[in-house]
Structures are given as C-alpha cells and as structure tokens.
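With one protein chain held back, the other chains of the complex are shown just where they sit.
Moving on, here comes chain A:
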Amino acid sequence: MLITALFCYIIAGKVLSGYREARKNKLYQNLEDAFLVMMVENDPAPIKKILDSIRSRDLESFIEFVSVYLTNLKGDDFDKIVDVIYRSHLFKYLCDSTVSSDIDLKLYSIYCLGLIKKPAGIDNLLAALDDPNIFVRMAAVASIAQTGCLEALERVLESLSKEKLVTSYKLSEMLWFFGEEICPPLLAELKKRDEKIIKIDEEDLLTAAVIDMLGHYKYFEAAEEIHSILKETRRNTIIKSCVDSLGKMVYSDAADDIIRNLDSPDSEVRVSAVKAVLELRADDQTGKLKQMLNDLDWNVRYNAALALHEMNFDFPSYMFSPELAGQELSRAFRTIVHVLTEKSAAMQENN
C-alpha cells in the first residue's frame, strides 16, 4: 500500500513537472515570436495580447525570459519592450510582488523592476530596502542603482551603511550600477563627513567604497577632498582607497603622502602605494621599489616588480649586479624571474 502510494506520488510529481516545463516552453515560444514581431515589424498587437493573458503564476517565467532582452538591448527596441510591459497589468504585478511571501518571486520582481528602469517602480524598491532578508535588500539596492535614480542615493547609502555582512567589493559593485553620474553626489557626501554615511575614523567599508568609486571614474574634482582625508585618517581601509583613487586620478599634489605609504605597516596599503607610484610615474622611487622586491609580502614584491618593469627598469643588469650576485634564491631574484617570465609568456601569446 505504502509502495503504491509512493509510486503514485513520484509519477504525479513527474507529470506535474513535465506539464510545468511544457507550459514554460510554450510561453517562451509565444513571447519570443510576439516580441520579434513587435521589434522587427513594428506591430505590438500580438505581444499585448500575450502579456494580457499572463497571470501571476507565470510571472517568474516571464521575467526570466524578458530579462534576456532587457540586459542585452538598448535603444528603440529596449524602449519598445519596456513600454509595452509598463502599459500592461504586469508592471503592477511586478510592483506588488516586491512584498510577496514567495522569496524567489520577490527577488525576480525586484530584479526586473531594476532592468525596466521606470521611476514608477522606485517606491516599491525603496520599501524593499527595509526587508528583513539581506538578499532582498541587496537586490533592491542594485535595482534602484540600475534605474539611475540619484534622488534615491542618500536613502541607498543610509541603508548600505547599516549592512554588516556586505564586502567592500559588493558595495562598490552596487554603487557602480548607478553609473558615472553618481560622482557629484558622492563627492557631496564625502564633503559632509556626517559620521552617518562617511566615517573616516573607522575601518568603514562604505566610506572606502565611495572613495573607490570616485577613483574608478577618475573624478578629478574629488581629488583634493580625498587627499585631505588621506592626511587625516589613521584607518588602513580608508588610506588604501585614498591612495588607490589618487593614483588613478594621477593627482601629483598627493605624491608625498602616497610615497610615505610605501612604508605602511599594512601590506595592502603598500600594494596600493606601489600602484599609485607607477600611475604618477614617480621614477625617483625606483630605489625604494627595488628595496620592496624583498618585501615579506608576496603581493607587494610582485607589484613592485611589475611597476619597475613598466618603468623600463633594466632588470637583466640588476640581476647580475653585485647587489644580487649569488642571491638566486632571494625573494627579489625570484620575483623578478617570475614577472619577466610572465611578461614574456604574455608577449608570446599575443604574437
């Protein structure tokens, strides 16, 4: 009896899953045909008809399908797709689903609202910033950023400042979604230093991410402010971001403060300082970089060697100089060999 029940249960599960798969494939095919007619033949009637027939149980499949278009296209076709969704009942479904009890549907909807980039969805996305689930909150931040709505930036930064489990990489990625236009408001935040969002006296990842972002976009207008933070802060996380960003901006006024950090006790700061020295083309630091080939940290040695290589330092002569004679097993010698091998392999591959 039990075995028969189990058998029936498995068969029913298989039939149901097959039915769902077939239903999804049919929906995909219908959507594809109708969207293509709209985009290529300029006839929106078939897609409007299909969108009108989609009910909430098919919303996830619909989002999965349409996100391929929304992430790959721009221009007229993108606008047409967004417009036809916005005018259908599906846009309201998406907004309503940001508070669904089904976590997958909630995440999908938030993701899709970000791709659609309509300001009308912002209030729902802002509300999702208060969700108890961190994945939902992060999805909401990413989607708000994708809409490019800078009016929501302050609220987003406030929300991110409370997150304790988010890595600095993730924070930068979230801000990056806003695009280059984020720089002036980020500089304004930096200038405020209100200790609510920008905290230069703590190892604060959000502050570091804000500075990283300004450096990423080489927003030179922020260089003076970042330089003043570099002089003020004692926190290595912030120092590292300042040095990185000032290097990317090639801000030579900060050269002395950047060079000072070649002697930082923090190896990550030393790596950033080496990279910045290279950006600044501070050739007078060749001697210091040579010393750093013996640094205890492998990454510092490696970046020092890369910097010297970029500065056309004569490695072969140095390797056979009295300074390195008989030291083939030294850290400096091995690092140089590693970098020269890597560079010559890359050259061979490119040829």
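Note that in this section a residue touches a chain if its C-beta (ideal position, glycine included) is under 8 Å from a C-beta of that chain, and two chains touch if they have at least 3 such contacts; residues count from 1.
In the analysis below, contacts and distances are computed from a predicted model.
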{"item": "Name under which UniProt lists the unshown chain, selected from \"FAD-dependent oxidoreductase\", \"Metal ABC transporter ATP-binding protein\", \"Response regulatory domain-containing protein\" or \"Peptide/nickel transport system permease protein\"", "value": "\"Response regulatory domain-containing protein\""}
{"item": "Contact with the hidden chain (one of A:E21, A:D52 or A:D76)", "value": "A:D76"}
{"item": "Positions on chain A contacted by the hidden chain, ascending", "value": "32, 35-36, 39-40, 65, 68-69, 71-78, 350"}
